[in-house]
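Shown next, in structure tokens, is the structure this report addresses.
What you see is the complex with one protein chain gone and the rest in place.
For reference, chains read A, B, C, D, E, F and G in written order, and residue numbers begin at 1 within each chain.
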Amino acid sequence: GYAKIDNHRAIRSGSPEVIYCEGKSLEHIRGIVRHMLDYKEENIMATRAGRDVFEAIRDVTDEAVYYDKARIAVIKRKEIQKIPGGIAVVTAGSADIPVAEEAAVTAEVLGNSVERIYDVGVAGIHRLFARLDQIRKANVIIAVAGMEGALASVLGGLVDKPLIAVPTSVGYGSSFHGLSALLTMLNSCAAGIGVVNIDNGFGAAYLANNINRINRKGYGEHE
Amino acid sequence: GYAKIDNHRAIRSGSPEVIYCEGKSLEHIRGIVRHMLDYKEENIMATRAGRDVFEAIRDVTDEAVYYDKARIAVIKRKEIQKIPGGIAVVTAGSADIPVAEEAAVTAEVLGNSVERIYDVGVAGIHRLFARLDQIRKANVIIAVAGMEGALASVLGGLVDKPLIAVPTSVGYGSSFHGLSALLTMLNSCAAGIGVVNIDNGFGAAYLANNINRINRKGYGEHE
Amino acid sequence: GYAKIDNHRAIRSGSPEVIYCEGKSLEHIRGIVRHMLDYKEENIMATRAGRDVFEAIRDVTDEAVYYDKARIAVIKRKEIQKIPGGIAVVTAGSADIPVAEEAAVTAEVLGNSVERIYDVGVAGIHRLFARLDQIRKANVIIAVAGMEGALASVLGGLVDKPLIAVPTSVGYGSSFHGLSALLTMLNSCAAGIGVVNIDNGFGAAYLANNINRINRKGYGEHE
Amino acid sequence: GYAKIDNHRAIRSGSPEVIYCEGKSLEHIRGIVRHMLDYKEENIMATRAGRDVFEAIRDVTDEAVYYDKARIAVIKRKEIQKIPGGIAVVTAGSADIPVAEEAAVTAEVLGNSVERIYDVGVAGIHRLFARLDQIRKANVIIAVAGMEGALASVLGGLVDKPLIAVPTSVGYGSSFHGLSALLTMLNSCAAGIGVVNIDNGFGAAYLANNINRINRKGYGEHE
Amino acid sequence: GYAKIDNHRAIRSGSPEVIYCEGKSLEHIRGIVRHMLDYKEENIMATRAGRDVFEAIRDVTDEAVYYDKARIAVIKRKEIQKIPGGIAVVTAGSADIPVAEEAAVTAEVLGNSVERIYDVGVAGIHRLFARLDQIRKANVIIAVAGMEGALASVLGGLVDKPLIAVPTSVGYGSSFHGLSALLTMLNSCAAGIGVVNIDNGFGAAYLANNINRINRKGYGEHE
Amino acid sequence: GYAKIDNHRAIRSGSPEVIYCEGKSLEHIRGIVRHMLDYKEENIMATRAGRDVFEAIRDVTDEAVYYDKARIAVIKRKEIQKIPGGIAVVTAGSADIPVAEEAAVTAEVLGNSVERIYDVGVAGIHRLFARLDQIRKANVIIAVAGMEGALASVLGGLVDKPLIAVPTSVGYGSSFHGLSALLTMLNSCAAGIGVVNIDNGFGAAYLANNINRINRKGYGEHE
Amino acid sequence: GYAKIDNHRAIRSGSPEVIYCEGKSLEHIRGIVRHMLDYKEENIMATRAGRDVFEAIRDVTDEAVYYDKARIAVIKRKEIQKIPGGIAVVTAGSADIPVAEEAAVTAEVLGNSVERIYDVGVAGIHRLFARLDQIRKANVIIAVAGMEGALASVLGGLVDKPLIAVPTSVGYGSSFHGLSALLTMLNSCAAGIGVVNIDNGFGAAYLANNINRINRKGYGEHE
Partner (left out) sequence: GYAKIDNHRAIRSGSPEVIYCEGKSLEHIRGIVRHMLDYKEENIMATRAGRDVFEAIRDVTDEAVYYDKARIAVIKRKEIQKIPGGIAVVTAGSADIPVAEEAAVTAEVLGNSVERIYDVGVAGIHRLFARLDQIRKANVIIAVAGMEGALASVLGGLVDKPLIAVPTSVGYGSSFHGLSALLTMLNSCAAGIGVVNIDNGFGAAYLANNINRINRKGYGEHE
């Protein structure tokens, strides 16, 4: 009774098989991994994976590597082909780093090079300015912020690259578990910001990868 | 059957009589004004007053002056004693100006000098920086912003003066009539921000005046 | 007392001057347009512009053209340089067309070529499939849907191009003025979707343009 | 002090006695079961029953059988009379299976035959199409989905059978514990969908059974 | 630029062409009707149609009939084949009647016979009991209620037929435009209730029709 | 650092000292009880008191009695003077009993006689009717219900006594922790219902006692 | 097709026939009134009645009297029997008076004597204290307040009579049309407050009347 494994995406785009581990039993995850090892040849990536999940995967294969801040386990079976042009992952606070790492590691597994620019929130805006040149060099920018999420608005006014905003559940009280940051990002007076779900680092990286790949020879399904 | 007029505040603090006109009939407002002219000697200020309200007040007295952007009518009967130290009223967009003017005119009627710094929202942050020295000279800062309201957070990191944030109902869709800006301001990662109700320029000015007056000889009830 | 005109963006990216007309008086808009004509040389675009706004702009200049479904007025002063690679604008219903047109016209004014694929919502999924090849040819896809907004999820599973989802306020009852579609899009089980504010066709096009321009010679600020 | 047992429904419709176990003490549940065994002759079904509840019931009777994915315990005392015409239970993801199983087992206990079609969510719509013929053979369809819940809309456009949608609390962030899926389902542009409470597999099956039984000789209260 | 007309449903199920008129221009509606008259042979039904819409349709064809309480216009071109077994439409108050009529007329146009049982809300429960026998004779029951929507719960405990609940926006204050009734209906302690969107009489009838048609010879697509 | 004990109410109305224990440390509670025993002569009642709280109180005095379903501890030091006229406490389900017991025990401690009529929710309305005569004999009725809370509406149409409705947090999914029942009760189409906070059995009893006492010789402060 | 007139309540309790006019056509209202005049002998009361409704009723009978602040029309056909013990209706602001008048006039029509104590909100608490003796003389107190609704909490701590709180929709911004006052009243730390729907003056009076009548010889159904 395992989930039917989603194999068409890998065929179409060369991206890895992805297992979303939240709420799946260790046994279930071991089964999915075994099945993927037997029937696919793609890289495998398990997100929302605690250390216990990683160890369960290690029961199945020695090849798995664990990214603990990102809570991602990766089974690398093919060389990941690098895409030119980087992705900048920027966070407002240090509490936003786990979500940022989910984005950064996902982007790397998908073949992108990533710049991490962390803890440069707008309450101390000189820190953001100090890193602006580095941010502007990227092809795509992922802004990760909780609480009031103003980082995305400020960045949106400073760059003309595609900007993906990830609200995080960091905060308390009227942050309402990320709702405050989410609304801020959706209502940004700086145009050109695409927002993903609260804490969804994976989705942000997936979109950034899709952006970074358009019309580049040697990548994706259309080459 | 008119509202009992709130006369104790004037006695205590030298502030004007205030009439909140939203939802009051013109006849009712004329009656309140007449009563105040007969029994009080304070200045009178009518807020949320459309031009029709102003004209109704003009039926009662020639002395009334109208501030149309602020939607405030003022009947000046005593010289307003100026307090040293100014209040900066800053807005993100030009659509926030009516709320800012409610704050600015109220603050002036209460005896404060006001600097207006409008349309310096964070989507074009160079405009804010260009005015920063002027803002920093003020004793109290009122930040007025709708949409995502990020102006307050950014200002909060740049100044160490008391900062009062006024979310406005400017925006659409998921701004939810000011809720987005309100949550942003309450969750600001910059500490030291006091938030008032959506569109409440009057309340912001009232608080700013209270702040500006503490322990200043010659003002307020304790002198 | 006009808004300070945001001129730095034009300098940086060659994009037109944009006036958001919602809630601005005709007089105010005429003033902004006059100022732009005098001091800038960029194309000018007025969004959320009713026919009355268009006529006010015509008082100032004969050059203005009106896109009534999009509610956009454009004053073209320079040739718009076309970017290779198109943007597909897809809608679920016919009631979503005004938002889609805001996106489509904006994208065109910014130099993109646009494919319109309207009224292909998931309740009659054969209509969507009939247009899939056309959609897949685009570089970036904008999915516009109200009510339950499921179009974005379905499209997200069928394409590997960057997908921008625009929830609309089309619907009634528990659609809560676009909230239902917004939540659907944010929670899509198809990864790689960036969401903008309810009814924000302009923002979607702006982001799509930023995506379409990265690293293309002859466009944007970095060339 | 036990709950008065609801016996009139069994008399009317031949359906089993149902105990909703959430929040009831094991002692309380044992008491209810004992009372039912003594005074009724119907089948007994305990929902939202963890393994501990099942074991408590086993203390009272050996006849109890446990369906662990469904979290249902059943005490079968009469043969269940089968109704012609099946119910298809369809899920978007594998995380929705517990809710689907609550529906499927309930429907079976009520005498229906059930087809399970799991993990065919719209992000990989080919999987749904592969099972469509099987789904269309059913008399009633139950669509179970969390996150954005788009499965119900897509199915609604593909079948003309009564469709019952069950939003699940699967998801995170702005799924708001099932609210996103609930709103999607209520606002579906495909007509003919009846929605039940979040995670309410039992209620969906109960309604499906009522639908499946109308005017069929040999079942229900009217024969 | 008209909406592509959804013709596959008519082919599959013999149901009429439906035009949802909310937010469509009279010109647009006339165009859709003309197109349907030219290319289809089904009955046509326009919902959410004010008298002005009806008159616009009359410009195109004399055959249109108007149901003003239901706000539905019908162009009958074929005899509607009656299905055995009726649908009871029950309302709590008289203010719920327009929504009930949308359901009742839709059900009739789809070939069902309808019993109307109006203004029998639970605040005067003797009125409901007086009509219970009549309600129980129906195959499917549609319960329409605003304010607190308790009618559905009470009915749910009294009948074992499929029950479709339609919350209405009737009420004020904390009814929050139908949210209160919607939540009541979703949380009913009586099992077997399928809920549709606030004020969605059309959808309720559509579902009721689908229920009423399963496995009946001579109707629908499978005969 | 203990809370100042609220002694004026006891002086005014003969009601007991009340300690709300939620979130107070055992040490804090022991201190409050000791202080009350030393300086007051009233009965003492501790609400929201788990068994550990009760045992902490027993460390201070042997006189304490524990009502475990109600989670109330009482230290009786004076005879409670009975008021003529009873209070009926009615619940929809058995899961609502803890809240009902908080109400019932509080009402008794305040001197009222209480009829408990439990598990008579509207999904099986014959059970409610079977107890109606008993309910109608009371002076005041407290209706306690979670999920959709329809009990209050139905009762409101059947009695003309003051009716106090207590929504409970019983339910799941879209019951939103009692919000559904709360809205139902506030929007009841039966007039004459006063609603208290979710799960607030104490407050309902306190109000019922105030109602039961008006103008009765020998009770309350005004005699 | 008029609403079935609810006549059993009048028989049981001597209370007037009530017509809720919101959303009913003038023709419908005239019909209801005519029917009541023909078949009943009770007093008739029309609430939420604008002056146009009153005039429509005057078309039917000359006896109707209009209370314009309360928006209530009354047709008096029997002498209203006075109950001993008064009801105090207290408001925070003057904008709350229409809701208060709906309560006051309803209470009077039901036979109670009413004290009106208006515009004594807690922002000027000396005004409330000045009226406290008068308030305390009442049997039941109705507190009517918008904005933050704190009046109910303060009153609740000062009186031990049954207190009915009516939140009003007076306010703006984050008052969310009465939600703020509603939540305040439900969460009052003063026990013994029953809350009714936003702006529901009628319901408050109806409950107050029920309270005032218990066990009084010569009134109600049980005498």
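Everything below uses one rule, namely that a contact is a pair of C-beta atoms (placed from the backbone, for glycine too) under 8 Å apart; a residue touches a chain by one contact, two chains touch by 3 or more.
Keep in mind that what you see is a predicted model, and the values were worked out from it rather than measured.
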- Who touches the missing chain here, A:22, A:55 or A:119? A:119
- Task: Pick out the residues on chain F that sit against the missing chain.
- Result: 1-4, 6, 8-9, 22-24, 28, 167, 169, 177-179, 182, 197-200
- Spell out, residue by residue, where the missing chain touches chain G. 92-93, 121-125, 147-150, 153-154, 156-158, 171, 173-176, 179-181, 183-190
- For the chain that got dropped from the picture, name the residues of chain A it touches. 93-95, 118-120, 123-124, 126-127, 170, 172-175
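The criterion applied here is as follows: only the chains that are shown with their structure count from here on.
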- Could you tell me the distance, in whole angstrom, between the mean C-alpha positions of chain A and chain B? 44
- Item | Per-residue overlap in chain B, given as positions that touch at least 2 other chains | 93, 123-124, 173-175, 179
- Message: Using the definition of touching given at the top, classify the network of chains in this structure as line, ring, star, complete or other.
- Response: other
